[in-house]
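Before any comments, here is the structure.
The complex appears here without one of its protein chains, the remainder shown in place.
Entry: subunit A
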Amino acid sequence: MKLRLKHSFGGFTLDMEMTAGAGITALFGRSGAGKSTVINAVAGLLRPDEGLLEIDGETLMDTARGIHIPPHKRRFGAVFQDARLFPHLNVAQNLDFGTRYAPRGVKTPRADVIDLLGLSPLLTRAPATLSGGEKQRVALGRALLSAPRMLLMDEPLASLDGARKQEILPYLEHLRDGPLGLRIIYVSHAVDEITRLADTLVLLKEGRIATQGPLRDVMADPAAVPLLGVREAGAVIEAEVISHADDGLSQLRISAGMLELPGVQAAVGSRVRLRIMAQDVLLATQRPEGLSALNVLPVTVQSIRQGTGPGVAVALQAGTDILLARITRRAVTTLGLHEGAQVFAVFQATTVAPESIGH
C-alpha cells in the first residue's frame, strides 16, 4: 500500500507519505499527531485536500485525478477504539453483517473466525451486555468476516485495561502469524503494544512522518528516543529460547551472546521478541565483577546522540543487533565514551517484563 496525504483542518496540517507491506505496520504518535485522520482517509471516511492511495495496483484515491472510491468499495476492514457494534443486532448478527458484504469467492470461513477469536459463547448476546474486551473481539471478527484486503485498527486497545489488553493481544499475534496472513495498519500511542505486534513502524509527529522502517531499526535509532518517550524507548531484538532452568530463569541466545531472563513462557527452540528499555541499560568500560546483574554483553558504541536535557542516547552494536542505552551526558564525559569505544552493557534480567516478551 502506498499513501500520500495532505490535509489541513483547524490550524493543523497533516502532510505525510508512507508505505505498508506485509504484516503489521504500526503508526505511532502522541494524541493529536494525526493518526486517526490517516485511518479515516485510508478508509475513505474523509476526503483529504490532497492525496493518493494505491494498493495491489489499484488506485483508491487520487485527488489530482478526482478519484475517490467510496468506503464500502475499498474493502478495508476497520476496528475502532469504540467497537462500534450495531446495538440492534446480537453478536451473531453483527458478525453476519460483515459476511453479507464480503465479495463472493473470498469469504472468510465464519467458523474459523469464531474459533480464532473464541466467540462461540457470545453469539446470542447483545452488544450492550459485553465487556470491553469482548466487544473488541466481536468487532475484530466482524471486520475479518468482511474479507478485507487490509485491516485498519485505530487504537483498538486504548480503552481497555491491562488484563483485557492481554486478552486481545494473542489474537492479534495469531492474525499476524496465522494462515490469513493479513496486512494490518495498527494505530497506537502505546509503545508496548507496538513493540509486541509491529513488523514495520511509522512514527508520526505533528502531522509529519518523523521516521519509518522495520520495527527493529526504528526502535534502535537514538533519534527515535524523544519521539517514543525516554521512558518507553529501547531496542527490540530477537532471541532464541535455549533452556529453562529450575529457578525460573531461562537461557536465551541473541547474536551477541547468552541472556538469562525470568518468566519466559515460550517453548525451547522458539524465537521471541525482547524489549530492552534504554533507561535500564548501564554501561561499563571494564567487565564488571561481583554484580547482581546477570546479563553483561560486550558491545561497541555506534553513535551518541545528545538530547535536549541531561540525557544522552547511545546506540550499541551487540553482535548483529543494536541496543540502546540512555545515560547522562556527564557519564559520557567521565567514561570517555566515543564512537567505536568497546564497553560492556549491563542490564538486570528482571528488566524485560514477561508481558513484553512476544511470540
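A few notes on this one:
What we mean here is this: contacts are C-beta pairs under 8 Å (C-beta built on N, C-alpha and C of every residue); 3 or more make two chains touch, one makes a residue touch a chain; residues count from 1.
Keep this in mind: contacts and distances are computed from a predicted model.
Taken from the listed names "Molybdenum transport system permease", "Cytochrome c oxidase subunit 3", "Chemotaxis protein CheR" or "Multicomponent Na+:H+ antiporter subunit D", the protein name that UniProt assigns to the chain not shown is "Molybdenum transport system permease". Among A:D82, A:D112, A:E240 or A:D280, only A:D82 touches the chain left out of the display. Annotation: of A:G57, A:P70, A:G105 or A:G340, A:P70 touches the absent chain (contact as defined above).
In the complete complex, the residue from A:K6, A:R125 or A:H244 that touches the missing chain is A:R125.
Contact between subunit A and the unshown chain involves residues 43-45, 70-78, 80, 82, 84, 86-90, 97-98, 100-102, 125-129, 142-143, 146, 152.
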